[in-house]
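Only one protein chain is missing from this complex, and each of the others stays in its spot.
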Amino acid sequence: MDLSLYKPLRYSYGFDEVAIVPGDITINPEQIDIAFHFGEMEFPTPILASAMDAVTDPRFAIALGKVGGLAVMNLEGVQTKYEDPDEVLDRIVHASESEVTGLMQKVYSAPVKDNLIGDRIAAIKKGGVICAASVTPNNAKRIGPIAAEAGVDILVVQATVTTVRHRSKSYHGLLFSELCDMIKVPIIVGNCVTYSAALQLMETGIAGLLVGVGPGAACTTREVTGVGVPQVTGTMDCAAAREAHFRATGRYVAIITDGGIRTGGDICKSLAAGADAVMIGSPFAQTKEAPGRGYNWGMATPHPALPRGTRIKVGTNTTLQQLLFGPSSRTDGTQNLTGAIRVCLGMVGASTLKEMHNAELIVAPSIKTEGKIWQMARG
Amino acid sequence: MDLSLYKPLRYSYGFDEVAIVPGDITINPEQIDIAFHFGEMEFPTPILASAMDAVTDPRFAIALGKVGGLAVMNLEGVQTKYEDPDEVLDRIVHASESEVTGLMQKVYSAPVKDNLIGDRIAAIKKGGVICAASVTPNNAKRIGPIAAEAGVDILVVQATVTTVRHRSKSYHGLLFSELCDMIKVPIIVGNCVTYSAALQLMETGIAGLLVGVGPGAACTTREVTGVGVPQVTGTMDCAAAREAHFRATGRYVAIITDGGIRTGGDICKSLAAGADAVMIGSPFAQTKEAPGRGYNWGMATPHPALPRGTRIKVGTNTTLQQLLFGPSSRTDGTQNLTGAIRVCLGMVGASTLKEMHNAELIVAPSIKTEGKIWQMARG
Amino acid sequence: MDLSLYKPLRYSYGFDEVAIVPGDITINPEQIDIAFHFGEMEFPTPILASAMDAVTDPRFAIALGKVGGLAVMNLEGVQTKYEDPDEVLDRIVHASESEVTGLMQKVYSAPVKDNLIGDRIAAIKKGGVICAASVTPNNAKRIGPIAAEAGVDILVVQATVTTVRHRSKSYHGLLFSELCDMIKVPIIVGNCVTYSAALQLMETGIAGLLVGVGPGAACTTREVTGVGVPQVTGTMDCAAAREAHFRATGRYVAIITDGGIRTGGDICKSLAAGADAVMIGSPFAQTKEAPGRGYNWGMATPHPALPRGTRIKVGTNTTLQQLLFGPSSRTDGTQNLTGAIRVCLGMVGASTLKEMHNAELIVAPSIKTEGKIWQMARG
Partner (left out) sequence: MDLSLYKPLRYSYGFDEVAIVPGDITINPEQIDIAFHFGEMEFPTPILASAMDAVTDPRFAIALGKVGGLAVMNLEGVQTKYEDPDEVLDRIVHASESEVTGLMQKVYSAPVKDNLIGDRIAAIKKGGVICAASVTPNNAKRIGPIAAEAGVDILVVQATVTTVRHRSKSYHGLLFSELCDMIKVPIIVGNCVTYSAALQLMETGIAGLLVGVGPGAACTTREVTGVGVPQVTGTMDCAAAREAHFRATGRYVAIITDGGIRTGGDICKSLAAGADAVMIGSPFAQTKEAPGRGYNWGMATPHPALPRGTRIKVGTNTTLQQLLFGPSSRTDGTQNLTGAIRVCLGMVGASTLKEMHNAELIVAPSIKTEGKIWQMARG
């Protein structure tokens, strides 16, 4: 018997395993258009901020929107559960290590106050920027219309893994096609990492797809459950679905790589793998503008029975301006992210993000691991 | 000459080299049946405890049985060699590093007392749970019938490597078909890692197969002798044999991955590779209920000439309840193991362990190694 | 859909991933000719020094030329921006960590003084050695003719990535064919890593090609932008282009591997991959003769918005003589580089560098990483 037939194993790749090959033509970075085109909307900065309470609040959403990006506000977190979210964030940030998990489990068990949904969206809209907000699939049909009513421009429906079909006793599975009909704003759904699930989601009429399930070391989903797909392979497979869907229907669904991105190099690899934009959390949490006061935590951290991830001290070592546009005071790729995108596209010879999808990727020995070992040997 | 023909080398994979791909459908964790069906028996918790003296004694077997799992008692260890095994365990635990190997070699050179076999089995049965107990192949025909007589429900015959054919001058090789005829209880045999050996063992009439020879870093068999197969490949090959045997005979033999499992993710990967259940040692040794008092050691440790493994201080940082059902106070996947199984199957869209056998696995860069390097660089 | 078709990923290899296979014949090291033949010129030592301000000044260029190698002087650095470059180098070297980036950004913003171009070239020529000097592509047409006028023997045109086609609003892209016509000295262009870009560059009439874009851990281009190709694959691909170009035109363009080389073994692997010579920076910066006074920095370090790399203290632990010809006081391959080349070619059975191109390379587990881990575990 040919044992390889029982369960064929495909190889997959993350950011640290690939590199981008320079092109046959080079372009001056200043001449490159890095805008993210999303339906009728255009974002000059193709970077979204995660729907995490330590990353996005109305002030941060306005600040990021003003510089061309898009922050997604979590409609089921402290912003909509508490009249005074800053006070709650203060408590989380100042809790001791031993108290913090218990405190967060308590804080997040509070119900969403419907009136606050509208208040927060209004606050963002008042800032003159596009407003995106997120809900979980099981609350999408209830909270979604409230948000739409309040003027949200983009609705994000997000869970660890999202599919078209969901089996549940406690509530009816969310039909995305119904939701798309119900709410007349573009819907972004996530997260997803496979060709077939992406294709099925696209067929429901959604406008964008978040890619990323257990992508890397920072994501405890993979250690706890074994489930995960490295981001380069996940992005490539979902981008292949986008191409197939576009050929079949003429409708272009945006692919947004979400999770595990730490440097400009990681962003560029996402774009080369087929992403139209990226979503990042921790890098934004490190800006002085972020509501997390130098801390960050995932939305699975307060899970009552199977918490994943912890409150992490990330520090506030930069500003939104420096993070996105430089000048960089660091040489490790963690600042001036749009500068890195421009320089990369220039070396590849891509004048737009769409052209960047044609960049060649190679599997290359991980420089990060090597660098770390070096650093350890010296430090 | 094509040099690759001299000795073709197949690639193999362990837990750290693979990840599970989410499915096209998701299921609420509460709706998932994770029971291990073993012949007529059903274990709601598909986790067995190793036949190690630091893991399983009658008290532990009862405690695990009550919560739906199955502990295997070693019939050739301190429980059957000593009237008062707790006194012996105390001595092993309190021995100094320099004394412990010598002490263990002395302790384990004592003979098995036949009357204690019945006593220990009776103690477990009195607790109202299913009783499983293990013997080595060369003592199986002598001790097995005594155990059966005493009411054992499942007999485990276990050595480092077990095959149908064994050549020996000192005793006749064990014929498993004879043993299956002789003892009218289901027999689980191990350990095995190859398709052909698994198929031969299944043809003798056994009910279950333990998979795992020198699976990983914790197992010194591989460093000392070079022999070993990483667990994902071992499990997949034996599962392929199970399918072939089932197609040929209609008889379903359970595959139980044994060795090297440390997290919920490892368990889920075993199930995706084709396991019907898993056997773990050290995680149970770390519970307050275990007889090892915060220590663990393998049954090859007291080998008189070629000892493998040592007494390891594992600590008692959890309870059986928390280990298996949570709530987890840790985020590294080492607690709430059944919760992890449920969440994983939900993401994969498998409603039973049998459906989980269809999950897709990919080869993915090791997150554990990367995580460790990180941790070292920071700590 | 076959997902591997969306974006096929080729594997690539760096120095640490390959090893050289010994040959069927061995040769005494003394009988081996390791000269680098470049057009009419012949360099007994096939090693070039980088156009970095900490590596090459006129004194160093003369010293290396005298022992058979070739140093390339940077015509857009401190040597041509300042009358007294030594004073500037002193300031850079003695700046504190916090001042150095700002100081370098200021120092390098000064304009090139045309009269100094001729002065520096004249100084090198006066030493009786071949003079090579480098310019960036956007200044090539202006500075190149001045350098040619001053008697430069070889002009190097170098940017991070260089292609035949460049799109820019601010200046006209450099046409290498025009430059080759304009300046009647051999032109070496770089850097390049792909077959097609190399072939296009060769067709413009250039005499040599520098290979290396983001080759390894030391190069922050790859961390910041994701762009890079490991050196063995980059060298092999460009060497394949050289062979194709030679077959088509009869013209032989030299391939020079530039970047990431630290040991004699790295040099030998470059030659086995198809290089005609190598260019190194840091090893030369460590010699007592180098202008960097024990420090080194890349030409991307003073970038105003996206600095890459930093000033690194490399020490001055050797001399040019010992580095190139031994005797070695170290056993890690960092001294007696030509001795290492001779011994390697002897084991491979190659009597010239051209014969070395036929050496067999294998993919072998990285010994460096393993060695480092060992060292850490012990040290």
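For reference, chains read A, B and C in written order, and residue numbers begin at 1 within each chain.
Here is the rule we go by: a residue touches a chain if its C-beta (ideal position, glycine included) is under 8 Å from a C-beta of that chain, and two chains touch if they have at least 3 such contacts.
Quantities reported herein were computed from a predicted structural model and do not represent experimental measurements.
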Relative to the complete complex, which of the depicted chains are touched by the chain excluded from display?
B, C
Positions on chain C where the hidden chain makes contact:
10, 13, 15, 18-28, 30-31, 195, 236-237, 239-240, 243-244, 263-269, 272-274, 326-329, 331-333, 336, 339-340, 343-344, 347-349, 351, 361-365, 367-371, 373-374, 376-377
In the complete complex, which positions of chain B touch the hidden chain?
1, 3, 6-7, 9-14, 16-17, 101, 160-170, 192-194, 196-197, 200, 213-214, 216-217, 220, 222-230, 233, 301, 304-310, 366, 369, 372-373, 375-376, 379
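The criterion applied here is as follows: only the chains that are shown with their structure count from here on.
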Which word fits how the chains touch one another: line, ring, star, complete or other?
line
Where the centre of all protein Cα atoms falls, which chain's Cα centre is nearest to that point?
A
Distance between the CA centroids of chain A and chain B (whole Å) is 40
Whole-Å separation of chain centres (CA-atom averages), chain B against chain C
56
For chain B, residues that touch 2 or more chains besides their own:
none
